[in-house]
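With one protein chain withheld, the remaining protein chains of the complex are depicted in position.
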Amino acid sequence: MKAPTFKYLRAESRDEAYAAFTEYGDEGLVLAGGQSLMPMLNMRLAQPAVLVDINPISELSGILLRDQQLHIGATTRHVEVENSMLVAAELPLIGCAIKHVAHRGIRNRGTFGGSLAHADPAAEMPACAVALDATLILQSRAGERRVKAADFFLGVMSTDRRSDELITGIELPAQMSTDAWSFHELSRRHGDFALVGVAATAQRRSIGLDGLRLVVFGCEERPKVSKIAASMSLSRKDVAELATAVADDLDPMSDLEGDAKTKRIQARTLVERSLEDLLGGWPND
Amino acid sequence: MSEPDQIIGVSLPRRDASRLATGRGTFTDDIVLPRMVHMALVRSPYAHALIKTIDIKEAINAEGVVRVITGRDLTEICSPFIAGIEFLPNMISAPQYALALEEVAWQGEGVCAVLAESRALAEDAAELVKIEWEELPAVVDPVAALTTGTPIVHRDLETNLAMTMPIEEGDTKSAFAEAEVIVEHSFEFGRQAGVALETRSVVADFEPAGRQLTVYQSHQTPYQMQDVYARHLELAEHQVRVIAKDVGGAFGLKLHAYPDEMAAVAASVLLGRPVKYIVDRQESFASDIHSREMTASGRLAVTGQGVILGVEVDILSAIGAYSIYPRTSVGDGIQAVQFTGAPYRLPAFKGRVRIVYQNKTPCGAYRAVGQPIGCSIIEQLLDIAAAKLNLDPAEIRRRNHLRSVDMPLKASGGLEFSNVSLDECLTALLAKMNYESLRKDQKEAQKRGIYRGIGLATFVEQTAVGAGLYGPAGVRVSAQEGCSLRLNPSGLVNCSTSVTDQGQGTLTGLQQVIAGTLGIGFDDVTVEAGDGGATPYGGGSWASRGLAIGGEAARLAAIDLRNKILAVAAAITQELPENLTIVNSKIFDGSKCLMDLSELSRIVHFRQDTLPPGVDFEMNVTRHFVPRDFPYFIANGIQASYLEVDIGTGAIKLLEHWVAEDCGKIVNPLLVDEQLRGGIVQGLGAALYEHCLFDDAGQLLTASLADYAVPLASEMPDIHIIHVETPASGTGLGAKGAGEAGTLGAPAAVWCAVNDAIRPLGAQVWKQPFTMAHVLQALNSKGS
Partner (left out) sequence: MTEMLPIKLSVNGAVVSKLVDPRQHLTDFLRSDLGLTGSHIGCEHGVCGACSVRVNGQVIRGCLMLASQTEGAEIETIEGIVESGEAAELIAAFVARNALQCGFCTPGILLTAAEIVAEGKCLGRQEIRNELSGNICRCTGYHAIIDAVEMVLAEKMKEE
């Protein structure tokens, strides 16, 4: 299982990366942490002519708080997100979810931007980005584009990114101390991709919650905010009903771990647990 | 440390452990030879197809390519494998070629070998081999494989049914007629892969001038492979040497002769150059033996008190495209039947196994061969019966366990027992796990809507198989183990053994047996193994035989060497040999120290001139041992699982696991404990996740470690162990095997526990593995 031949280009700057994109077009692939791309290369599922290694571009890495927005650079490693005090304080949802991403050795190398670019429907970070209403920053020779996470993910491993664009970073609105959030994941084993997961945020009001952004992920082609959940106001007695409605509204893909029916049952359970979390300890009704 | 009981029976750490931990192991891929070339295979993309043409022109001209070989290139030098059993004349088996000639019968069957300067270049060129195929209908489903008019898996076969074997003892008809309670159930067992962390690997080195073949291979049985290579490549037996250096896990999957490894060895013969072939992980999933794909239906007849009157079991065992060479693939199904009910008194037993070919990866022996299936079936049936009778699961087992008073026994399933300790194990287990309070905890939890379950699984394990199995079957696998000892000039001892060690620590156990028997220190013995050309001929490592059989050979050799030493000591000191002993590497007459062993050793090696004439100064002994009076040793025990089922998601969380086990005399508890734990976790993997899935066209869907899930540290429970020691009666050492007990009983324990947890909801799981999807399926189709 050896990777096919390709040319390796070390990009020291964004411009060097853009130059490579221009020269090689669709023949080139960005190499970030390599934790998704390298297995595909080793299995010869990807056969690019050129790999453009963006790891040396130091300005792509780092976590900053600016105007109530947390900016996470594309090549920031999962482990940095996991250990970041800023993330723990401002984005507790991410702080919780990142622990579900793979294993230590993979988090030491895999990147935040890579996770989003790869757009695995069972990945945690894309779902959290959608739940948190994050904005992706895409840059190319032509300039910068800012795309809402909800619009970025198009399908299984398919995104709105053009092949000449680099994801340079992600902006995530800091969670308020009054915000409620919840994260649940069902996976076969610790560190596995989600079979079904739920990432949710909501604003606590004096009574109840609103602004519910509930993302069921892992079982559909892309993470998206549940319209049904968003349209309903939440109170404790409605939890079961809402969970059923959200689950019924899903269009789950069957896979080796279960058919659509199974996924829907599992999603319903996790949604219910999430809603309980969101309401937990908050005055209601 | 030198009193035997200070060495034998003591937890000593393994001598080779630090070497392996520090990265100084020599695994086959670590071996590099001059002019070595690397092999990659073109494997069939179809489960069943005819090869119309193979075009290798482009591949031959690719960078770094040395040679491209097809099946035709090998027909002259390499004969095909046909795996049959002489006493099963009605068994049918197709020839299997190192590289397929005209027809491929599973997705992954090797078709063409590319030899190049690196593995990467070989893989590049393999992509350039152009093959024209004619796809044929694939036989995938075992039941469909038996219906008339179904396509045949391989054109060298007339039917897909490899064989049928009925077993009947006692009168099941009247047993079921008299029974107060009859329970019956059907079960499905998923196909599993062995997944050794080091994949199968071979470095073959044929030296044409002397026609000497040396093969370094990650394998359990170098002697068997020497025989296979010699016969199939028409080489002289003594010029074939197979060396297994460090082996990164084996579990039965490295017990067989594989066509791809044969192709690598044959390629070395063709090229006259060393060839390295490392099966990569995807190839490993497609081509290592699979096992345990079975469907079964069982019936149990009991009295109102839960006493077993009779058992019936019918098993369909699907073994893939070929019967694996040389041991065949029928053992799984046969043992599954034989072990259904084996730990219990069965007045009447009726069993049948049908073994069927299909266009899937060939199956073969994987740790505990068939026994987990038999165990799971009977344990399920017993629990269902207990629930009907409102009996505690522990109680129904106790009422039926084989007991010492039943011994010796030829049981209904055909097994022969010499001793058992099932009740002792059960009592010890229940005490250790605080069974009663666990039951209380379970009830409490249920009130809070938490579904916990306790599962018990009694098992008997067939270990240390003797001369009666392969020999009469016409399979050229030796059941003996040998041990050579050499006393060196300083009084230190080299051992060379036929037993091989893939991490079990058997060699450390042998070291203990030898040191303890001789009266020298543990560190005064070194043990060499794995070199089929330089060690005594034997079996190697299979069916939990290392210490039970190899240990007995070592004990016999140590006794002989001790007697030789004492004879020389007696001649030197003018004492009677029968009065002498060796303690702490010193020769004693009673409490009087006569001389150091090192002094004696110096004399026998350098000063033979000072010995009285006629004194035997040769300090080499070799002894072999093979069980001839008994077919095998039956070890036994019971496992318990405590777990929680999340009825909203189907997820199972293992809370704790226990085993009370009797493997006879324990030479080193540290080794036995970790054998048990490792085995149990493989069984837990089988219970929870492990499943080789294929689509309807016979395409393997789980060909990576991401798709085929094995247990990780995070989900596995702590495992508590209790030992009961009933020495085996057929050897002086008294050890039985312990290598498979864990894997054997764990799935049944989990199965019973899951069903115990969800029984209040009227649900039962019936398919292994108990995936979340299946648990939910069970909860939603209550009562099936």
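Labels for the chains are A and B, by order of writing; each one numbers its residues from 1.
The working rule: a residue touches a chain if its C-beta (ideal position, glycine included) is under 8 Å from a C-beta of that chain, and two chains touch if they have at least 3 such contacts.
From a predicted model like this one, the values you see are computed outputs, not experimental measurements.
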Displayed partners of the chain not shown (whole complex): A, B
Among B:196, B:286, B:318 or B:483, the residue in touch with the chain that has been omitted: B:196
Given B:469, B:485, B:529 or B:671, the one touching the chain that is not displayed: B:671
Residue of A:39, A:92 or A:173 in touch with the missing chain, whole complex considered: A:39
Listed residues B:582, B:619, B:635 or B:680, member touching the removed chain: B:680
Residue among A:62, A:92, A:173 or A:191 that touches the chain left out of view: A:191
Absent-chain interface as seen on subunit B, which is shown: 13-14, 16-18, 20-27, 29-30, 32, 63, 120, 195-199, 246-251, 278, 280-281, 502-505, 670-671, 673-674, 677-682, 704-706, 710-714, 716, 718-719, 742
Subunit A residues touching the omitted chain (full complex): 1-8, 10, 31, 34-35, 38-39, 41-43, 51, 53, 55, 79, 102-106, 108-109, 189-191
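Rule of thumb we're sticking to: only the chains that are shown with their structure count from here on.
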Inter-chain centre distance, subunit A versus subunit B - centres from mean C-alpha coordinates, in Å: 43
Touching residues on subunit A, where the partner in the complex is subunit B: 1-5, 39, 43-44, 186, 188-192, 195-196, 256-259, 262, 265-266, 268-270, 272-273
Interface residues, subunit B side, partner subunit A - complex: 118-120, 123-124, 127, 280-282, 646, 648-651, 689, 693, 701-702, 704, 706-707, 709, 711-712, 714-715, 771-773, 776-777, 780
